[in-house]
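Here's the structure we're looking at; comments come further down.
All protein chains but one are shown in place.
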Amino acid sequence: MSHSSHSHDTPPPEEFREHDDFNIREVHGAIMREKSEPRDAFAPIPLWVIAVFMALLIWGASYLVYYSGGFKSTVFNRYQPAWGAEALASAPKGPVDPMVLGKRVFTANCAACHQPTGLGVPGAFPPLAGSEWVVSGDWHGDNHLVRVVLHGLQGPIDVEGKPFNGVMPPWQQLKDAEIAAVLTYIRNEWGNSAPPVSAEQVAKIRAETAGHPQPFTEADLKAIPAEKFEAAPAAAPEGTTPPAASPAPATPAETAPKA
Amino acid sequence: MNPTTQEENHAAVSHAERDRLERAAIDASTRLPVILFYSSAIFWLLVGTVFGLLAAIKMNIPTFLDQWGWLTFGRIRPAHLNAVAYGWASPAAIGTGLWLMARLCRTPLKHAKLLISAAVFWNLGVAIGICAILAGDSRSIEWLEFPNYASGLLFISYGLISVWAVVMFHFRQPGHVYVSQWYILAAFLWFPWLYSTSNLLLNFEQIQGGAQGAVNWWFGHNVLGLWFTPIALATIYYLIPKVLGRPIHSYYLSILGFWTLALFYSWNGMHHLIGGPFPAWMISASVVASVMMVVPVITTAVNFHMTTVGHFNALKWSPTLRFTVFGAVCYTLASGQGSTMAIPSLNVITHFTHYTIGHSHLGMYAFFTMVMYGAIYYIMPRVVGWEWPSSRLIRWHFWLVAIGIVFMVIVLSVGGVLQGLALLNPNVTFMKSLEIARPWLWMRSGSGILLTAGHIVFAVNFTLLLLKFGKRRSGPTLFGKRAEVESEMHAV
Partner (left out) sequence: MNRMTVIVIGAFLTFLTSWVGLVAYPYLQLGRFMPATDEASGDVNPPPLSGLAVMGQHVYAASGCVYCHSQQVRQIGIGSDLARGWGARPTVARDYMRERPAFLGTMRTGPDLANIGARQSSAKWHHQHLYQPAVVTPGSIMPSYRYLYRMQKIQGQRSERALDLLPPNVPPPGYEVVPTYEAEALVAYLISLNRNYPLPEAPEPTE
């Protein structure tokens, strides 16, 4: 740098000499050429910035009024009404549509193997769509289907003419209503069409098979006479019910096929 | 400084010359800590880059190096984050913050040798922490993975550095306090509070699980918003006016930007948990604060733009300015993007996807890291007393990392949105969302290779500078031919 030469001839003032170990002249090139330390100018804040700020403040305040659940520590859903009469009314507690509950139970528990499409995985997991096990064609009865879900299934089986050999775990931990809903769902999804299953029917078979130690096999099931659940209320085919069963309760109205 | 009282000592020394000597003494006093923090930062940048690249490749080829536990994806990924956040970004911020503070307070850094021990402790903590993660002692709390024996070391070191910064500010020369000083002082006060509270509640005496997420993201977002961001903003506020020799556009905008950032940014954390298991009001408060971030962002953007406007041709020749302005523009983009991502109807698409990863790289790399490069290009020649050895290497560094990061953010954003739309539709299987993202993740790995190359080029140039390689240059290392650069542009 041309204009830095004269400074090299001037000895540094005393208070800067403590840094003798450091050659000030080495850095001087960069320092000589740099501009002064930054300063401020004082242009006013543009009006539109203030307008944006104000608009956002108003928006933010109203957002908090609507979506804060009344600032309660037990309200987790931001869409839950927090103020006024709506907040005081308790959440509606109607019966759950079995197709909706069934789909939820299916996606949560069954879809991992049988797939959301109900087509299963060829060679590994049998299909449910069009399966005679599900809509009780062939020798299969609805009572078989409930038993399979409650206690599981193992060993070689035949589905839609194709052989499978795997293990399905038991699902006793699900509630009767959940099993009924998921069965109703798989019997009426993917082009299947069969009467719904009620929670009472599941409860009955659960009681009958309470002591069953391990998953059923195809041979076990074949030995049990097939039974068809009817859609119409109180029309359970008494003739095919095993003698040990408790009297079948009337099918409640909510299990009737949905409109 | 009052020259008249000390006339007899140095009557020959002009006022301007005294300023220069003062600056030289300040630069000299910060020499060792700054060089040490910068060198170790660049070392960890390289280490972190390798981890990042490995993690990216593992997403493409899951069987790649899967036989050893210490190289599994779930350890490489936090190793990447911690190496770049605590190994690279924090030391780079500390080095820059200390130098800027000394310059702006016009006080030499006293007892700088003690800060060397802080740098040693810091690097020891990072090394121990990374080894602990790889060995399977990670806390698996995002941004706070280091076990307490590593985070404790970091805290001691940081405490020392903070005390130095605050003391330096206290002993500043009287007069006007510049906006950069507000940001640096506040950041050096916020981070120890943030780090100690979060580590105490999540690491030393872990609180019940129901409350952890809130503290986790209070930290996770504030380490960006109230530590990295203020240091980088302070750097931009310093470097743009300094290199251009123009005053910053509006002091009032600076004030508005500073206080709104302090208030709104600190409330942002819960937007990482929208729909999550927290009371609705906490999450809504963060949504509002995130959108309110528009205010500090447009404020600083207007301030930077109005300061630079009419001088954009300086980006052609000044490496410092080119990196810094790139970072400043990306700050506006990253923050604007962050505000939109907090709006619940958009968050349901981007949450849990690679879009968020793209956003964090836009913030931590395209904004913060690029500004730190700008600062290192400016500060290093002053503390070492040697100009950058190669202008060509700087150019390669810039284009490799600029193209690399822009490409990375674009592919992660597009891939992330597609993945998010698939996840949002319950009729699309989960596996499909994975399949959709896969080609974009391959492109992300490609962008990672560009960044890796850029970092190697940068490290080589930095090492050559430290070794005072080549012939002494008479002027600054600039882009382009010397003859084209006008004499008034020599301010870099």
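Think of it as A and B in the order they're written, each chain with its own count starting at 1.
Just so it is clear, contacts are C-beta pairs under 8 Å (C-beta built on N, C-alpha and C of every residue); 3 or more make two chains touch, one makes a residue touch a chain.
Only a predicted model underlies this, so the values are computations on that prediction, with no experimental measurement involved.
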Among A:Ser73, A:Asn165 or A:Gln214, which residue is in contact with the omitted chain in the full complex? A:Ser73
Given that one chain is not shown, which residue among B:Leu189, B:Leu315, B:Leu333 or B:Leu466 touches it? B:Leu189
Of B:Phe43, B:Phe73, B:Phe407 or B:Phe469, which sits in contact with the chain we cannot see? B:Phe73
Contact with the hidden chain, among B:Ala16, B:Cys131, B:Val177 or B:Val309, goes to B:Val177
What is the set of subunit A residues that contact the non-displayed chain in the whole complex? 73-74, 76-79, 91-94, 96-97, 100, 104-109, 111-112, 169, 173
Missing-partner contacts on subunit B, residue numbers: 58-59, 62-63, 66-69, 72-75, 77-78, 136-142, 169-170, 175-177, 182, 185-186, 189-190, 193, 197, 201-202, 206-218, 222, 226, 255, 259, 262-263, 266-267, 269-270, 272-279, 282, 285-286, 344, 347-348, 351-354, 356-357, 423-426, 430-431, 433-435, 437-438
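Here, only the chains that are shown with their structure count from here on.
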Subunit B-facing residues of subunit A, complex: 1, 7, 10, 12-16, 18-19, 22-24, 26-46, 49, 52-53, 56-57, 59-60, 63-64, 67-78, 80, 107, 116
Using the touch definition from the top, list the residues of subunit B that touch subunit A in their complex. 9-10, 12-13, 17-25, 27-29, 31, 103-104, 108, 176, 178-180, 237-238, 241-245, 247-254, 256, 260, 277-281, 283-285, 287-288, 291-292, 294-295, 298-299, 302, 306, 344, 381-383, 385-387, 426-427, 429, 474-476, 490-492
